[in-house]
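Shown here: the complex without one of its protein chains, the others still in place.
Order as written gives the chain letters A, B and C; numbering starts at 1 within each chain.
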Amino acid sequence: MTDTPARLTLSRALNEGLRKAMENDPKVLIMGEDVGKLGGVFRVSDGLQKDFGEDRVLDTPLAESGIVGTAIGLALRGYRPVCEIQFDGFVFPAFDQIVSQLAKMAYRSAGKLRLPVVVRIPFGGGIGAVEHHSESPEALFAHVAGLRVVACGDPADAYAMIQQAINCDDPVIFFEPKRRYWDKTDVDLAGGLAAALPLDRARTVVTGTDVTVLCYGPMVRTCVEAAAAAASEGRSIEVIDLRSLAPLDAETIFASVRRTGRCVVVHEAPVTGGLGAQVAARVSQECFYYLESPVLRVGGYSTPYPPSRIEDHYLPDLDRVLDAVDRAFAY
Amino acid sequence: MTDTPARLTLSRALNEGLRKAMENDPKVLIMGEDVGKLGGVFRVSDGLQKDFGEDRVLDTPLAESGIVGTAIGLALRGYRPVCEIQFDGFVFPAFDQIVSQLAKMAYRSAGKLRLPVVVRIPFGGGIGAVEHHSESPEALFAHVAGLRVVACGDPADAYAMIQQAINCDDPVIFFEPKRRYWDKTDVDLAGGLAAALPLDRARTVVTGTDVTVLCYGPMVRTCVEAAAAAASEGRSIEVIDLRSLAPLDAETIFASVRRTGRCVVVHEAPVTGGLGAQVAARVSQECFYYLESPVLRVGGYSTPYPPSRIEDHYLPDLDRVLDAVDRAFAY
Amino acid sequence: MAVKAAGRAASRSRTHDKPTAKPELIQLLTPEGERTEHPDYPLELTPDEIKALYRDLVLVRRIDFEAIALQRQGELGIWASLLGQEAAQVGSGRALAPRDMAFPTYREHGVAWCRGLDPAKLLELYRGVSHGGWDPKEHNFHLYTIVIGAQTLHATGYAMGIQRDGAVGEDGEAAIVYFGDGATSQGDVNEAFIWASVYNAPVVFFCQNNQWAISEPLERQTRIPLYQRARGFGFPGVRVDGNDVFACLAVTRQAMQAAREGQGPTLIEAFTYRMGAHTTTDDPTRYRLSAELESWKLKDPIERVKQYLIRSAMAQEDFFAGIAAEADEVGTRTRKACLEMPDPDPLSMFDNIYAEPSALLAEERAQLDAYLSSFASEEVGR
Partner (left out) sequence: MAVKAAGRAASRSRTHDKPTAKPELIQLLTPEGERTEHPDYPLELTPDEIKALYRDLVLVRRIDFEAIALQRQGELGIWASLLGQEAAQVGSGRALAPRDMAFPTYREHGVAWCRGLDPAKLLELYRGVSHGGWDPKEHNFHLYTIVIGAQTLHATGYAMGIQRDGAVGEDGEAAIVYFGDGATSQGDVNEAFIWASVYNAPVVFFCQNNQWAISEPLERQTRIPLYQRARGFGFPGVRVDGNDVFACLAVTRQAMQAAREGQGPTLIEAFTYRMGAHTTTDDPTRYRLSAELESWKLKDPIERVKQYLIRSAMAQEDFFAGIAAEADEVGTRTRKACLEMPDPDPLSMFDNIYAEPSALLAEERAQLDAYLSSFASEEVGR
């Protein structure tokens, strides 16, 4: 099962990561709606039920609270369940189990219990979908102590991060950039995790000197393209993929902003109360004397996700990122 | 039923406000767990079932999603339900109905449907309670477009705000400062709502010149006391009760900070991803040239709510507010 | 301390029938088109009424067919086909009085038709020009709900409103809520059963068991027939042949009337089959056998009515030809309306979020406006 394709889509990279994790540890389970024969609506678990059986890849009844709640019970029995939430907008029925049980069990038990549960959530818009299929709820989880919240931005990271998340003894909310599922990069399936960047570290994907652009998930590619465009205009943008949304890799973020003196945070979620608020608040405080302009936030508007025919106007794109960069320099 | 006591507890003020609203509009209903004969665990609906009957004050089955979900249906039929969530930590089973249905119905219907539903949530700690009874989840709702999120800080406001919330055609998440339920102030039961401050405006409770302290709910009293203490040391703190957490009364906030040049945001919820992040991010951007020190946030630590015997060390108190003010001046 | 579990084991095995077993399947028209009688469900229909039902069935299938084509051609983002479920939807839909309120999922195109909704309205959501598109009050047909099960609580609450309005009685009102077999696993749906039974609310739970929840067969949701779920909550449950429009009409009518008269909720399980893919983006070949599909084709909901009309000489070729022609017209009209749908104004994104104006939204709206015109001017500039 290890023909190692040089280039993989993000969906396939996750699939290979899950497969590797299941091969390495018989306690790893996959559970969710349509994750079996169908392989998930995005094919992330494609072929895994066939190879690992129905006891390890479970097509569950249709209820998210039940999925996460029983995953907690399985974890208490020594398993490492990976739950798939079919779409971002459908994680809310499981919110109580995630916030009051999954996040708090270790604390409640003073460390006697650990819940190594991963909740995978395809998130974000840009795929022309109907309501509830384009949400970006990451900030809601980042506010909850006890959870680790991460987002992968490209296939190579996805392959390593999903395995790291499964190996992590803490509950991990794992966000996958839906509209990037079919993006391809080289993935080293042979190389182990030893070389991989730790799950809680940010990654500088483009080094620059003039302004720091912080992003994650689907916005990473957008910001990298923005950096390229800006470069051609002689402006040097440093792009950092946060990867870990909670906890934040403050060290990497602050170091960059203190160098560049300017900061723009980009995400699809509404700016109001979004993750960018937490990032901006911390950067504004910790880099107060270094900032030549306020931290600017680029994101969705303070509206529900709009009908798909106008979603391109709602979602931050290369132009809106560059527009924010320009505004940062206008101060 | 209108013997008008000069001074009322916050709990009683809410009770009188609910009573007034029910008298004024037969479509107003109260529903929740133990809201009937018991009058709610905090007695906010005391006596209302006796006076308005079981058809208007409903002791519901024990399920929060059911409470909010059926309230939505009642609103679609023309009623104005006021749902009581017994404690902050128990709103999460209803999170899906609130976020994906209550908040989005007006938008989904392009304004053809309105859901005048109020969800009352006693919130915050400081009462020596067990787990899940001291949460401050307001930021989770403030991030959701379509909801109005408010918090009352004293009996007089509570009396007016609950009526305004019920009269509002938008869904309102109404936070009540649990540990202040027994605080008393004068409440003018005779005076109508015309004179009352609009639901979406902040209130300057202490005018000052040196620093702006933003707070809401249980922290209002704490900050007012801090201002008094600071005054005795010759430092002039302006205290603003935000009241409306979404939308924010930016105008009032910015005007104050531009005058004082310093800003501290205070709430019980964890600072990480809390409402203070959104406030700090906006103030930092909009008042960039006026700020002599970064916006500082005082709040709960990035932990789950701790056991009650040490909650006093978790909760912001007068000293921690003053400590932050001192730090603001240290820049 | 000895325990004897044997007797128990026995009683245990008695405790349930397989979920796909067909006990008490109410049927008034066989797949071959033969009219049968059921003591509890007398139904008298005039030839015109039967022809009207046939027309409904054919037209909704045609509208569905057109929508699938539109999606293939890129005019719709996605479509959830009702193919195979026409009888369940038309039978139940025609059992409703105008004053009754219906709460659909995302697949109730046939019910929408019966409620008098312009089919084009249904396309807006799937084309992505709106999240809803119609005024629920106009036809007493609520907006499509996509979050599985959520609408069951809305319908129950609405029914509690009917009670409070004193609109229960001989000519009272009732609500009906549609959901699928998969939805029965959601907490919300079970909570709706609790509320409805505790308050004896005038609501009918209409479950279209089309055997599949995307790729998951019924066995993943229950180990007994779904209509029996109601037993656990103390209200009647009944299984009807979901491909028999007569039976669906009779059973729904009776349940609605019982609800209107104050007899409380009923769960109706319409036993049917999803003949197409879950949606246009789904690939059923990955998870189900075509043999199953073939066996259900023999139970087609439309063909049996046609056979009945022919046998009983209620209709001749010209009638069928006329309906076919009308179907094409409706299809063409629907397609035309779809192609003519304008994209929404980007700035409309900020509308209708709150009843009262919001300073923040006004500000953001102005920002986007300025941003968009900046490009416009650039264009001009060039």
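Heads up, the rule we're going with is that contacts are C-beta pairs under 8 Å (C-beta built on N, C-alpha and C of every residue); 3 or more make two chains touch, one makes a residue touch a chain.
In this text the structure is predicted, and so the values were computed from the model without any measurement.
> Would you mind listing the shown chains in contact with the chain that isn't displayed?
A, B, C
> Which residue, B:25, B:59, B:169 or B:225, contacts the hidden chain when the whole complex is considered?
Hidden-chain contact among the options goes to B:59.
> For the chain left out of this view, which of C:221, C:243 or C:334 touches it?
Residue touching the absent chain, from the options given: C:221.
> With the missing chain put back, one of C:197, C:211 or C:358 would touch it. Which one?
Here the residue in touch with the unshown chain is C:197.
> Please give every residue of subunit C in contact with the chain that is not shown.
Where subunit C meets the chain not shown: residues 1-5, 7-9, 11-12, 15-16, 39-40, 42-45, 49, 184-188, 190-191, 194, 197-198, 200, 219-224, 228-236, 250, 253-254, 257-258, 261, 263-264.
> At which residues does subunit A meet the chain that is not included here?
29, 55-56, 60-61, 63, 65-66, 68-79, 93, 96-97, 100-101, 104-114, 145-146, 148, 168-170, 200, 247-248, 250-251
> Give me the subunit B residues in contact with the hidden chain, please.
33-34, 36-39, 41, 59-63, 65-66, 89-90, 93, 128-132, 272, 301-304, 306-311, 313-314, 320, 323
One rule holds for everything that comes next: only the chains that are shown with their structure count from here on.
> Compared with subunit B, which chain's mean CA position is the farthest off?
C
> Taking each chain's centre as the average of its Cα atoms, which is closest to the average over all protein Cα atoms shown?
A
> Can you check which chain pair, A-C or B-C, has more C-beta pairs in contact?
Result: the pair with more contacts is B-C.
> Roughly how far is subunit A from subunit B, centre to centre by C-alpha average, rounded to an integer in Å?
From the centre of subunit A to the centre of subunit B is 31 Å.
> Please work out the Cα centroid separation of subunit A and subunit C, and write it as a whole number of Å.
35
> Of all the residues in subunit B, which ones touch at least 2 other chains?
As it turns out, subunit B has residues touching two or more other chains at 65, 93, 96, 100, 104, 107-108, 145-146, 247.
> Any chance you could list the residues of subunit C touching two or more other chains?
As it turns out, subunit C has residues touching two or more other chains at 130-131, 147, 187-188, 353, 358, 360.
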